[in-house]
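Here is the structure we will look at.
One protein chain is absent from this view; the other protein chains keep their places.
Let's look at chain A:
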Amino acid sequence: MTTILKLQNLRKAFGAVTVADDQSYEVRRGEALGVLGPNGAGKTSMFNLITGTLKPNSGRIEFAGKDITGWSAARRSHAGIARSFQVPQPFSGMTVFENAMIAATQSAGLNGQKAEDLCIRVLDQTELIAKANVPAGSLTLLERKRLELTRALCTEPELLLLDEIAGGLTEAECQSLINTIKEIHSSGTTIIWIEHVVHALLSVVDRLIVVDFGKLIADGKPKPIMNSPQVKEIYLGIEADA
């Protein structure tokens, strides 16, 4: 498989706080990569660096073989990188359908009927179709998270970055979300998923990385990583060798 995303010695600091500390890793096309780490570890910042919302202090990002380090967020979106925001960022004054249309027309570059068809298909998939005419500003938090996923999908992405979209769901809702993400993954989209709902994450991803204080502290198959002392310490708060 070919490499779709390559981070090389990526570094970003805000004063004394380092959110990305010499991060280097590759993601292969079609992979589903999970990201774990405690709050404030720099997971969302990593997404901001990949999507171009943040500019790194040093290091290099390659997407599909091209150096995109200097590209704007808009240009990266055109190239095929999409994300959902952890704190939803809806276009509040527009309806759910219009929110989706922004992604389909501006990022995917579709017109008229093609854009409308894509939005309806995705809204159906993300189970928001019944809310299509509702102003996005009046959605519940859960629906806003679904709207984030909807918009990301309507850009027809090659690389999809999901930032905590499973929190607060009931077991049934979580299962349907997992199925949706599996569907997206099996259609060939590469996924990087930050998630605290570990069982949801593990049922989809085939590789895990763990971030702490902006550093990559583990990278590999999910099972051994979940059993590693470092991860146990982060998630369970116990000393590994105590």
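Keep this in mind: a residue touches a chain if its C-beta (ideal position, glycine included) is under 8 Å from a C-beta of that chain, and two chains touch if they have at least 3 such contacts; residues count from 1.
Following the convention adopted for this analysis, contacts and distances are computed from a predicted model.
Not every chain of the complex appears here, and the one that does not is recorded in UniProt as "Amino acid/amide ABC transporter membrane protein 2 (HAAT family)", selected from "sn-glycerol-3-phosphate transport system permease protein UgpA", "Fe-S cluster assembly protein SufD", "Isoquinoline 1-oxidoreductase subunit alpha" or "Amino acid/amide ABC transporter membrane protein 2 (HAAT family)". Remark: the omitted chain is touched by one listed residue; of A:K12, A:K43, A:R83 or A:H185 this is A:R83. Here the missing chain is touched by one residue of A:T53, A:T180 or A:S203, and it is A:T53. Within the full complex, the residue among A:I68, A:M101 or A:I181 touching the omitted chain is A:M101. The missing chain lies against chain A, touching residues 51-53, 72-75, 77-78, 82-83, 85, 89-95, 97-98, 101-103, 105-107, 111, 116-117, 120-121, 124, 129, 132-133, 151, 155.
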